[in-house]
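Here the complex is missing one protein chain, while the rest keep their positions.
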Amino acid sequence: MSRTLQAPVTVAFDYTRSTGPVVGRFLSGLRDGVVVGARTSTGQVVVPPLEFDPVTHEATTEFVEVSSVGTVTSWTWVPEPVKGQPFDRPFAFALVTLDGADVPFLHALDVSSPAEVTTGMRVRVRWAAERVGHINDIACFEPLAPGEAAATAPAASSSEPVTGVVTEVSLDYDYAASPEESLFYRGLNEGRIMGQRCPTCQKVYVPPRSACPSDGTPTAEEVELSQTGTITTFCIVNVPFLGQKITPPYVSAYVLLDGADIAVLHLILGVPADEVRMGMRVRAVWKPEEEWAYSLENIDHFAPTGEPDADYDTYKHHL
Amino acid sequence: MRDVAVVGFAQRQMPEFDGSPTCVELLVPVFKELYEQTGWTRKDVGFWCSGSSDYLAGRSFSFVQAVDAIGVIPPVNESHVEMDLAWAMYEAWLKIQTGEVDTALVYAFGKSSAGVLRRTLALQLEPYTMTPLWPDTVSLAGLQARAGIDAGAWDERAMAEVANRSLTDAEKNEHAIRKGGSSVEELLARPMYADPLRKHDCSPVTDGVAALVLAAGDKAREVRERPAWLTGISHSIDPMGMGVRDLTRAPSAQRAGAALDLGGVEVAELHAPFSHQELILRRELGLGDDVVINPSGGALASNPMFSGGGIRVGEAAQRVWSGEADKTLAHATSGPALQQNLVCTLAASTEGNQN
Partner (left out) sequence: MGKQPAAIIGVGQTHHRAKREDVSMAGLCREAIDRALLDANLTLDDIDAIVVGKAPDLFEGVMMPELFLAEALGAAGKPLLRVHTAGSVGGSTAIVASSLVQAGVHKRVLTVAYEKQSESNAMWALSVPLPFNMPVHAGAGGYFAPHVRSYIRRSQAPTHVGAIVAAKDRNNALKNPYAHLHNEGTTVESVLASQMLWDPIRYDETCPSSDGACALVIVDEDTARSSPNPAWIHGTVMRSEATTAAERDQVNPQAGRDAAAALWKQAGITSPIDEIDAAEIYVPFSWFEPMWLENLGFAAEGDGWKLTEAGETAMTGRIPVNCSGGVLSSNPIGASGMLRFGEAALQVRGAAGEHQVDGARKALGHAYGGGSQFFAMWVVGADKPEN
């Protein structure tokens, strides 16, 4: 058995970026099949345009159309492309100074081996078939044979200025629980709620902690907790939100399990939301065993035990 | 300016940490080690500052749980930078300079292996026209290495010499995760990876944590016979754009170094995650052949994200504590292709304190 529980997690969002006038001008150009740079106060033509001048710090206003043909000033081989790169097979990234520009800009160069690239080689933009005002409207650079000219871009779909761009950010992680949390989740997989006691302050933590937040010492002695406890405080969630797994309205409550010194957050069901009270006694209601996993979700919810409410004084120091 | 010294340093490095991205499990023993080094308890620490990244961990507020490792009842004077440990140290140094506190413990952590590090770092780039291409860290370094080779600023042999020396020195560093030098010829005979980079030109993906202890004046003298006095500290940043800067240079490193008195530096720990970057840094800092570079093995031997720079400070401080050197230099970098740089000097004597 590995020391810790691990599971994949993907953090993904399609970001909606407003570009402002300068980046927007550049992306509008790409959509129209034109590369747009801008002249700085020192006279340099920079592609993509800088939003603000590096010397005067003024907003950039002087735009310049440059060629879609240029010269490689540096390059690197990409033997093992990562997700999202312009190609999923080996390719080169190159810095290319387009004719009419004074500094290079970065994009992929479509060649099949590093032997096909040299600094100084001439390349041209290969336009994407469909262009929407995005850096990927340039599919890549491609080698330009002697005598060849710039590639022509098929007509654009729109002529409205580009003011926004959607950027997909999706990252895959291997998430690991700490050893102490792993104990807790493994316990849940056996129908048990496991905590640990801090050797310094003697408080029982559930889930157990790699460091007791009061003392900085790891919790140690294992304590199996009761399945019953007291609602210290709660809220009624009426609002839907992105990624929500439970349909509102529902009660989200802090439940102080008997024997624990810290409350756990969970759902309260089996009682109308407006009848949930601070001090209400509740019991864990588990999902059917065949649905168990290493998860707090094994406990479907907490439901009232029917016992009299706990006295406020017994839990007021947990608020 | 007050005399402030580095008086404690501890680290953990590994290729793959199997625990939580909060790294609390690693911080607890590191803090314990520092309490042993200093004879302090957590209550002797006046200020805490940490460095880490939410995107490295893959969740918002990834740093909030790290304070558990301190034990925060009573509450502490604490801050966090989304930067390397070296800049967390800078914030703590400022705090001591204001006179508000006399001591500080700074720490950083990162589980680089949780994601695909070179891809995750593409999120550091300009988000409109760069990140959507997902230029990975190795590719950006490759573009920089090629620019220098083409310009005649260095060659593959010089890069291999850096790697060989680093991997040889790393054999004496118990924390290094990649070690074992061979010869420049042997390294050059190895296959290209991201042409013009070979694998040994690139720092290994490393998980880890590190922490430093700072103390002012007599507080520092109480801890160590030879505190490593921070006689100078300076940092600067360049534009990010790969097109608008000369990739063979690092002006921000030059500026940071020029603000300090680097005369008499015997040992320099440079945070160069790629072999050619050490060559750039040596030039920008004007380090001659008489300066011992990266006796720890440097970042090519292990490079835990967000503590890799601060570890250079710790390594440089240790050389002063041990009496091995009277004056050392430490450097930290951040951002693609040496965009942001911090340089500090550590000395056995407070004379010439420029701060």
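By letter and in written order, the chains are A and B; residue numbering begins at 1 in each of them.
The criterion applied here is as follows: contacts are C-beta pairs under 8 Å (C-beta built on N, C-alpha and C of every residue); 3 or more make two chains touch, one makes a residue touch a chain.
Since the model is a prediction, treat every value here as computed from it, not as a measurement.
Touched by the hidden chain within the whole complex are the displayed chains A, B. The chain omitted from view is touched by exactly one of B:27, B:121, B:149 or B:287, namely B:121. Of the listed positions B:37, B:97, B:182 or B:353, the one in contact with the omitted chain in the full complex is B:97. On the side of chain A, the interface with the absent chain consists of residues 5, 7-9, 11, 13, 15-23, 50-52, 54, 57, 59, 163-164, 167, 169, 175, 177, 181, 185, 198, 201, 203-205, 212-214, 232-239, 241-246, 248, 252-254, 261-262, 265-267, 273, 278, 294-297, 312, 316-319, using the contact rule stated above. For chain B, the residues touching the absent chain in the complete assembly are 1-2, 48, 53-56, 58-61, 63-65, 67-68, 72-83, 87, 90-91, 94-95, 97-100, 120-121, 123-128, 130-131, 234-241, 244, 251-252, 255, 334-336, 339-340, 355.
Keep this in mind: only the chains that are shown with their structure count from here on.
If you check the complex, the residues on chain B that touch chain A are 17-22, 24-25, 27-28, 31, 42, 55, 58-59, 67-73, 111, 113-116, 118-120, 122-123, 127-136, 138-147, 150, 192-197, 239, 241-244, 247.
Listing the residues of chain A that touch chain B in their complex gives 2-4, 6, 9, 11, 15, 17, 19, 23, 26-27, 46-48, 50, 54, 73-79, 82-86, 93-95, 97, 103-108, 114, 119, 134-136, 165, 167, 169, 171-179, 181, 209-218.
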